[in-house]
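Taking it in order: structure first as structure tokens, then the write-up.
Here the complex is missing one protein chain, while the rest keep their positions.
Here is chain A:
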Amino acid sequence: MSGAANPSANGMGSKTAPYMLILPAILFAFWIIGYPIYDLANMSVHSVNRFGVTTTFNDFNNYSRLFSHQLFVGMLVRTLIWTFGVVVGTIVLSVPVALILNEKFFGRQIARIIIMLPWAVSLTMMAIVWRWSLNGQSGMVNATLYQFGMLQSPIEWLATAGTAFPIEIAVGILVSIPFTVTVFLGGLSSLPSDIFEAARIDGASAWQRFRYLTMPLLKPFLNIVLVLNFIYVFNSFPLIWVMTQGDPANSTDILVTWLYKLAFRYGELGMASALSVVMFLILLALTITYAMLAMRNERRN
């Protein structure tokens, strides 16, 4: 890699070449992503009517209206429950699944393909099929539970405040498992096998090897999976939108679904832009955490 510092070694002689090569990508990002961020930030500190025309600076009135909105705290709490529930559930389930898929056994390739399957199908389709499966009268979930004697009378899973949200969290976990297992599998395959051999010879039990070797060595991968899943799940919109649209009675509404309603249903553009900015800042904080973790890994390698 010694030729890297010498521009003539890579053939594209001039100093401006790398900038010309990255310029289109940067322009694109500034145009389609950067400008909307600027526009939202600008709108969030001005008075704005329901047609999106901004007028005067309004002393952060949009933000104070947002934070004092009677639904805001509930949305925030449910977003936290949703995010933590899905991320923690996903990781708790993914570690054993990855350990199993890392073993050699008959049909491992088929098992891997099945476990990865939900990844390929869009969240929208998954949500539509689950919504139909959970239908009270004609859904196969009730029918199956009934068949095995686990249910006396049909339950309207998604129309009941107590069951809709936990079910959505469960589906969220299901669709997050493939990515998480993939990263763990990548981590497991990178672990040196000789230290496990040595530990076995020294008489360490399977649990001890897991607890004192596998887990600490997987830690960098665990960190990355935690932060990435936090970002994905925090942003996850289609599952909830398709299954319940935040109903019944806002009991499944989280910040992203509320943001969509504020912007495109209630015409509350001021509050919607303020909420966008707040969520952008939360994501930025998470991203910086991720970047720091990723750089630490890179240095270790």
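Operating definition for what follows: a contact is a pair of C-beta atoms (placed from the backbone, for glycine too) under 8 Å apart; a residue touches a chain by one contact, two chains touch by 3 or more; residues count from 1.
In this text, contacts and distances are computed from a predicted model.
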- Task: Choose one: "ABC transporter ATP-binding protein", "Peptide deformylase", "Processing peptidase" or "Maltose/maltodextrin transport system permease protein MalG". The correct choice is the protein name in UniProt for the chain not shown.
- Result: "Maltose/maltodextrin transport system permease protein MalG"
- Residues of chain A in contact with the chain not shown: 1, 3-5, 7, 9-13, 15, 17-22, 24-26, 28-29, 31-33, 35-37, 39-40, 52, 93, 96-97, 100, 103-107, 111-126, 128-133, 137-140, 142-143, 146, 154, 174, 177, 182-183, 185-187, 221, 224, 228, 231-232, 235, 237-238, 241-242, 256, 259-260, 263-264, 269, 272-273, 276, 279-280, 283-284, 286-287, 290-291, 294, 297-298
